[in-house]
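A single protein chain has been omitted; all remaining protein chains appear in their positions.
This part shows chain A:
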Amino acid sequence: MLSALPSRGLENLQRPSLGSLGPASRLGIPHPAMTAHSFALPVIIFTTFWGLIGIAGPWFVPKGPNRGVIITMLVATAVCCYLFWLIAILAQLNPLFGPQLKNETIWYVRFLWE
């Protein structure tokens, strides 16, 4: 599973070293299933996170005069924040165009991030 890219020295640039999925991955290109995984995992994590807050949270609010207010706040927060995150990730799921970088930036990104 592709996680955060390990930082490599300059000398490793020409030799990407990933393992086991066949010739395509030898060149550092992920298997299409990998892309789906890298989308499914955040979705599961965040859905459960906001689901816990929005659906399970209200059961644990102590009884008191402010119970209704706190439950409403929890549910509203969960809905708003989950929706916002979902929009952000869905907008990037299938990009129609890519970022336009200056050549200096391309050098920098290539050497430092990859």
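Here are a few things to note about the model shown:
Simple rule for what comes next: a residue touches a chain if its C-beta (ideal position, glycine included) is under 8 Å from a C-beta of that chain, and two chains touch if they have at least 3 such contacts; residues count from 1.
What we mean here is this: contacts and distances are computed from a predicted model.
Of "V-type proton ATPase subunit a", "Protein YIPF", "GPI-anchor transamidase component GPAA1" or "serine C-palmitoyltransferase", only "V-type proton ATPase subunit a" is the UniProt protein name of the chain excluded from the display.
Touching the omitted chain from chain A are residues 2-5, 13-14, 16, 23-24, 27-30, 34-36, 38-39, 41-42, 45, 65-69, 72-73, 76-77, 80-81, 83-85, 87-103, 105-107, 109-110, 113-114.
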